[in-house]
Each structure stands twice: as C-alpha cells, then as structure tokens.
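Apart from one protein chain that is not included, each protein chain of the complex appears where it belongs.
Up next is chain A:
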C-alpha cells in the first residue's frame, strides 16, 4: 500500500528517509507524525531507525542500501556509524566508504539483486557495492541524467523512472534490472522520483502532493496492492516445480 505523508511541510519524503526490505532509516528532527507514520506501517516487520548522517537530515540521498548491506559516505561520524550498526538487523553489513561522490543515494539506485550507478563512480566503490550489497552493478544513465539514484526508484518487483525516458531506454533498463519499469512522476509532476518517494517490496511512502493518478501508477508498477510483508521478509520463496510424469 502506498502512503502519502510530509516531512515538515516538505513533500520530498525520499530525501529524509531510506526504506529497504530489512530496515528503514528516518531523519531525526522531524515532527513525530513523520516517524509514527513509518512506525504504523512497519513496526512489527522491520526496525525503523532514527538517524542523521554527517549531522544532516538528508539521509535518503546520502546513503544506499538493500537487505544485504548499507553504504554510508565518508562524512558519516563514528557515533552515527556505531548507532546504525547497532540498530539494523545483524545480517546487514554497514560499511562507510571513501568516495568522492559522497551523495551515495543520488549516485546509486539498487534493489536486492541489481544496482545502477553513476558513470563516474570509482572502480573501488563499484567493487565495494557488489561486495557489501551483494548485487550486480551496471553503470547507466537515465534519460541522459547521470544521477541515477535520484531519477529512478525500483524494488524487486517494479520500478519508476524519469518521465522523459525514451521507450528504448526503458526496454534496455528493464532487461538489465529484470523488473517491469514505467516512466512517471511523483509529487504532482516532480521528475526527481527518488526524492519524492521511497519504496520496498510491499509498501511505499510518497509526498503528500502526489496525485491520485501518480499514486495508482506507483501501486500498480510496484505491485503493492496484493503484497504481504511476511511472505517476502521471511524469504519463503518456495520454488514450486511441477513435474508431470
């Protein structure tokens, strides 16, 4: 289910939060409303962690993560790093990396299997991403924009990209990511998808300016209507092989 909310009168929810299948990070300093909306949806299933990164609240744009790991920029303080290590589940590897492009959330878009990165990222960082996040890394652009982390948001079930992405690009990306993709907007026509919303396999949070049309597109492409958290988080993916003898 997709929920609409605001962070202190700002609709850029994806800037102040980071949602994955194993944990959720939320910026400190917002009203309790913001935090409690996340708690209501997620409390029983995954931990909701209040944090800052490098003393700032724009945590969604500074870090990149999935259920396997969390990558933090070099500006993260030691206390914040320790706090995050303590708060996220044990199987999640929390790693601080030295990368010139420190807004990792803007440079890296990932789900649990694939990651798209900024074309100018260091080779070392790329290896780190593959290692910590356990994903296959592709250097890509989206509609000519190099900040792939800002202009698309995808989960294991679907993805939403910049509205000006051409059909060929859409097909190419869809093949790389192995999920259905749709070009659309969030927050009443804003093209910066990942800043306006945050998503995982069963739920999504969007800015309150998001129109009903945009919300229905999000719910359909990310397949949020039928999703149940327990089935996915517990990784009960029974591969049913029917053999007819």
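Note that a contact is a pair of C-beta atoms (placed from the backbone, for glycine too) under 8 Å apart; a residue touches a chain by one contact, two chains touch by 3 or more; residues count from 1.
The rule is short, and it goes like this: contacts and distances are computed from a predicted model.
Trainee: According to its UniProt record, what is the protein name of the omitted chain, chosen from "Protein BCCIP homolog", "Metaxin-1", "DNA primase" or "Ubiquitin-like-conjugating enzyme ATG10"?
Mentor: Missing chain, per its UniProt entry: "Protein BCCIP homolog".
Trainee: For the chain left out of this view, which of A:6, A:21 or A:165 touches it?
Mentor: A:6
Trainee: Among the options A:100, A:164, A:188 or A:225, which residue touches the chain absent from this view?
Mentor: Checking each option in A:100, A:164, A:188 or A:225, the one touching the absent chain turns out to be A:188.
Trainee: Need a quick check: the contact residues on chain A for the chain that isn't drawn.
Mentor: Within chain A, the residues that touch the unshown chain are 6, 8-11, 31, 33, 188-190, 208-209.
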